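A single protein chain has been omitted; all remaining protein chains appear in their positions.
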Amino acid sequence: MPDSTTQNQSSATLLLIDVINHFEYPDSDKLLAQALPVGPRIAELRRRARAAGIPVIYVNDNFGQWRSDASKVLAYCLRPEAPSARFVEQLRPQDDDYFVLKPMHSGFYQTPLELLLKHLGVTTLILAGIATNSCIQYTAHDAKMRNFRIFVPPDCSASRTREEHDQAIQHMQAMASADITPSPDLPLQQLAQPAKQQNSSAA
Amino acid sequence: MPDSTTQNQSSATLLLIDVINHFEYPDSDKLLAQALPVGPRIAELRRRARAAGIPVIYVNDNFGQWRSDASKVLAYCLRPEAPSARFVEQLRPQDDDYFVLKPMHSGFYQTPLELLLKHLGVTTLILAGIATNSCIQYTAHDAKMRNFRIFVPPDCSASRTREEHDQAIQHMQAMASADITPSPDLPLQQLAQPAKQQNSSAA
Amino acid sequence: MPDSTTQNQSSATLLLIDVINHFEYPDSDKLLAQALPVGPRIAELRRRARAAGIPVIYVNDNFGQWRSDASKVLAYCLRPEAPSARFVEQLRPQDDDYFVLKPMHSGFYQTPLELLLKHLGVTTLILAGIATNSCIQYTAHDAKMRNFRIFVPPDCSASRTREEHDQAIQHMQAMASADITPSPDLPLQQLAQPAKQQNSSAA
Partner (left out) sequence: MPDSTTQNQSSATLLLIDVINHFEYPDSDKLLAQALPVGPRIAELRRRARAAGIPVIYVNDNFGQWRSDASKVLAYCLRPEAPSARFVEQLRPQDDDYFVLKPMHSGFYQTPLELLLKHLGVTTLILAGIATNSCIQYTAHDAKMRNFRIFVPPDCSASRTREEHDQAIQHMQAMASADITPSPDLPLQQLAQPAKQQNSSAA
């Protein structure tokens, strides 16, 4: 059973946070309304990242399920009658995407994410998904303490309100040193280079 | 999507460590030879644990896969031509068993196991599986530091050699305060009581 | 050498975050200006907490020192010529206060704080110190994921600007379920009761 992480060259990865989401919690109707226009932009960012050779890691709530069965969560969110289906459909994982189930807000808390990032050799994280002021912000804090370079394109995440979203983006820029370049302007080809080459060119 | 952990009453849980195993690494033929006679005893312990109301948690290597897809690892180990199939078949997870994928030796390192145990309210761990002197011992150490009560029935785990197995059992008894009662003599009904009642009766 | 944590009865603790501070980093003059009027209120909260039997834990940056020597950091911040002395003087630790050195923003990251809280048996944290939108907010996030009840009295912390402070307080209320009652109104006697009694009276 060959290790699935050995081929990566990119020093960056795209983290898709809680995009496989059932939107079944307080205020999730507000969040879904804000998330719907963002979904196609996340899908487009994912498409460009994959084209550039940047691996994609789903970092997703286990929603109280504890069976390491990502497909079950996915199937639940895609039920035809579920309001979540419209958002989730365009963001289905592909075969070579990674998938980390997280039990709490931060993608790093009680998950193998840090070890997966070390295996992949990545030093830069691009964060997208929902919600900006919750799981994305918690994850950005933990990434900052682990010395990752952080990008949070503001057009690829959403909160319950625009104000919460904007404040969280500002906070991550100020307190987690996040780069908040919009997704169309992200230098994906450059971020996809191996870590060593980037260091050399920076020196 | 209801939380799957809310109904448990038992203060103990059975951890099945690396029993979904492909035995494709150095010396794994020796390990498999030692594991084969142990398999039915683990299966019987699991049957009795379930009957007593003790939840079963698979704590299993991800074998270099990073897609949170336990079923893929299981299917690989159960391939008819695989030497592992004979061992793994009798230990397939059932629908209400929990499943934690671990990336390294210890079940606690970069996994949600500690949080799942807290959700379940368990304070006692029964360790079974393979290998005694590797993943079981690493997990026992981490459990000791987290103040869990530990049982390691010596007839329900195996190493490459009998000597390695025996030394690891002795070490866990001495250094992780493990109870090494053989599985047929484990007081499962008593261990299945809620933590509070056990404390009261101890007082 | 007797364990120093065995006598506590209180289910709450007061965490004083980065109050032993040298204010030698970018914008720290702005932060000191905001912190100076807050210092006496933190000192008063500490006095009342101690009187109620609530233990006090300093959770403090090691400022790049790695010798587990809290007194060295303290002495540096209290140099008579240092601008920090005026703030720090009123907040010197007392003999029976605890002291946890943290290497990064969150008090929980790579520190023994979680274990100390477990030893003390506390379930409620009162956060005070600096800066509201940095180390206090990072710590509040980590406390939320560990299921602690959180109080952040808004008059006992400070940021570089009033706006940053206010937004961080709002964020912790919304996203970490923090109670933001001002310090004079905190029910310290009630919070100082053992966890069990609080549960009983809540039932």
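In order of appearance the chains are A, B and C, and numbering begins at 1 in each one.
We take it that contacts are C-beta pairs under 8 Å (C-beta built on N, C-alpha and C of every residue); 3 or more make two chains touch, one makes a residue touch a chain.
Remember, predicted model here, so these are calculated numbers, not experimental data.
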| item | value |
| --- | --- |
| Which displayed chains the hidden chain touches across the whole complex | B, C |
| Of C:Leu15, C:Ala35 or C:Val100, the one touching the omitted chain in the full complex | C:Val100 |
| Selected from C:Asp29, C:Asp69 or C:Glu163 as touching the chain missing from the view | C:Asp69 |
| Options B:Asn8, B:Ser106 or B:Ser183, residue touching the unrepresented chain | B:Ser106 |
| Where the missing chain touches subunit B, by residue | 104-106, 109, 133-134, 137-138, 141-142, 144-145, 164, 167-168, 171, 174-175 |
| Missing-partner contacts on subunit C, residue numbers | 1-5, 22, 24, 62-71, 73, 76, 97-104, 110-116, 119 |
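Going forward, only the chains that are shown with their structure count from here on.
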| item | value |
| --- | --- |
| Distance-maximising chain from subunit C - centres being C-alpha averages | B |
| Equivalent-chain rotation between subunit C and subunit B, CA atoms, steps of 5 degrees | 180 |
| Chain nearest the global centroid, as defined over all protein CA atoms shown | A |
| Approximate Å spacing (C-alpha centroids) for the pair subunit A, subunit B | 32 |
| Subunit B-subunit C separation of Cα centroids, rounded to whole Å | 39 |
| Residues of subunit B engaged with two or more neighbouring chains | none |
